[in-house]
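As structure tokens, the structure follows; a few thoughts come after it.
A selection of the complex's chains, in situ.
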Amino acid sequence: MGVVVQNIPRADKAVVEGLARYGVATIHEAQGRKGLLGPEISPIWSGAHIAGPAVTVSLPPCDNWMIHVAVEQCQPGDIMVVAPTSYSDAGYFGDLIATSLKARGVAGIILDCGCRDIADITEMGFPVWSKCVFAQGTVKETLGSVNIPVVCAGQSVNPGDVIVADDDGVVVVARKEAADVLAAAQAREEKEAASRKRYLAGELGLDVNNMRGALAAKGLKYIDWQGD
Amino acid sequence: MGVVVQNIPRADKAVVEGLARYGVATIHEAQGRKGLLGPEISPIWSGAHIAGPAVTVSLPPCDNWMIHVAVEQCQPGDIMVVAPTSYSDAGYFGDLIATSLKARGVAGIILDCGCRDIADITEMGFPVWSKCVFAQGTVKETLGSVNIPVVCAGQSVNPGDVIVADDDGVVVVARKEAADVLAAAQAREEKEAASRKRYLAGELGLDVNNMRGALAAKGLKYIDWQGD
Amino acid sequence: MGVVVQNIPRADKAVVEGLARYGVATIHEAQGRKGLLGPEISPIWSGAHIAGPAVTVSLPPCDNWMIHVAVEQCQPGDIMVVAPTSYSDAGYFGDLIATSLKARGVAGIILDCGCRDIADITEMGFPVWSKCVFAQGTVKETLGSVNIPVVCAGQSVNPGDVIVADDDGVVVVARKEAADVLAAAQAREEKEAASRKRYLAGELGLDVNNMRGALAAKGLKYIDWQGD
């Protein structure tokens, strides 16, 4: 503890921008159903959709000092990922630090803890995903670290990994896999676009996906209602 | 497991339309405070208010195959009720199946599990009540059943029962009791309309409901503040 | 149990109006990080921000009779604070009582239990903070008390204390400390306004708050990325 890692590598900018075009569910599927942060993380306002390299923050329970340290390590477009070393629902993040992050071009923040001043932050349009809304104050007493690997909402996040977040939640893509995941997401989206047309025309998923044979092979039976 | 029951009976259409005029709280009270799904079920967007016959889906944890099977059993106006046989917060339902259900006239879906693609589903205005928002993918490996009795969020739901859902949550009305419940809901609403006028005029519930005598009989005492 | 305390003292009206100008987070900090109700309490609609003296209601689980008794004890501008004596998520409060409270000028209600009819209550613009949305009905069988000290969402609330509530949640200020807390909130807000300007200009919290020395004294180290 007590280390700030500088000059981290970041995923390629074009790849990050490419990933920003796809939703969290698509990217989670495209990379083999991994990297999805738990459902306890949700946006404080609806409609935000961002992607960017992670600047990670490991900090003590109820102590937000290291967020201030981490701001200096952020480049425009980065997403800060805040992970207390023990469970906390305190409000680590409020409108003042939001003002600072926005002023420096940070794209958003992911908090595995609480957020406060949500009316102000919503009005300024800064994207925040958090575990809860809670005004409980924090102290500035104990060191943590910036840009070390962390576990956030059940997923490992390394500095420079790509974070994608929307109304469905948050997914992390490993930096070195980002280009492959982008390609897979594009392919998936094209396939889904074709299916969507058929669904819109009233076709059944049973036929769009050719499921009838497999279901019969598993033994699915159709019977008529017997009751009254 | 592995059974699809076809040609289920449905509650009378006029009764269903009648029930659609009343809120979940009113119907829950009108049928003697039963049938209310637990508070863990909530709408993914505000303002939807629907009623319709239930098409029930019993399926394995993290496996949404049977939803595709169930679509074929739905008639316009039906409401799909999805109940995993073991706890799951995975995202069984997303924008593709929502597109299919909407195209076929299904009125909405109740999920005792997770939902994803909520930005898209909200934009298309398809009504969904779910336990959580989570993009976690599901598989298509194991059979379940359609139109058998299920337990959804703590309540028994039989195929053809009437589901009513609004911002307060979801209530189920037994098919054979639906007409009686409709009558009771109408009666209750009329009584409440009369009370509402008196409340609007500033009258107290103590007087509107003649509670003073019963409270005194139970021993309620009025005293003056004694502190500083 | 079974006592209604009348003629409670209330915090000074000018002080209450002063506190209404500040958010829950600011007031919680200004009084030394105490008095904050737990994060399980949230508003049923966004944007309400109220302050007022507390009329407290202690009542049994799943029994809302005493809310009717408490309405008579409310003056315009009061905030009702409802605390069941045992855990309950039932819907103690709906549109009828909301109509009554609004008609009598009550500013809002805090429920350590459930709320129902939220579509109607939202439409009428009556401010409600509750633990959950649940249509489950309650009975009117057992006495409780009005204007005795209660514990609501983990905090002691005495009758006449000042309640402040906004999108972040709810905080209680002791009646006799209210004037001092108001002064401290004003001072804090002025200090934050100065900081906010510097953050908007792109300055770092490390500099705005002179943190670099203290961090170095604690042993914070800056190193360069070593990986690939």
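We call the chains A, B and C, going by the order they appear; numbering starts again at 1 in every chain.
Definition applied: a contact is a pair of C-beta atoms (placed from the backbone, for glycine too) under 8 Å apart; a residue touches a chain by one contact, two chains touch by 3 or more.
The structure presented is a predicted model; accordingly, all values stated were derived computationally and were not measured.
Of the identical chains in this model, 3 are shown in place, and the full complex in the file is built from 6 copies.
As a working rule, only the chains that are shown with their structure count from here on.
It takes 120 degrees of rotation, in steps of 5, to superpose the Cα atoms of chain A onto those of chain B.
Where chain A touches chain C, under half of the residue numbers in use are shared by the two copies, so each contributes mostly different positions. Centroids of chain A and chain C (each the mean of its C-alpha atoms) stand 30 Å apart.
Contact of a single residue of chain A with at least two other chains is seen at no position. Residues of chain A that touch chain B in their complex: 23-25, 28-29, 33, 36, 38-39, 42, 46-47, 49, 166-169, 171, 192, 195-196, 199-206, 209, 211, 215, 218-225, 227-228.
Those residues of chain C that touch chain B in the complex are listed here as 2-9, 65, 67-69, 71-72, 89, 91, 94-97, 99-100, 103-104, 114, 116-120, 122, 132-137, 140, 142-143, 147, 159.
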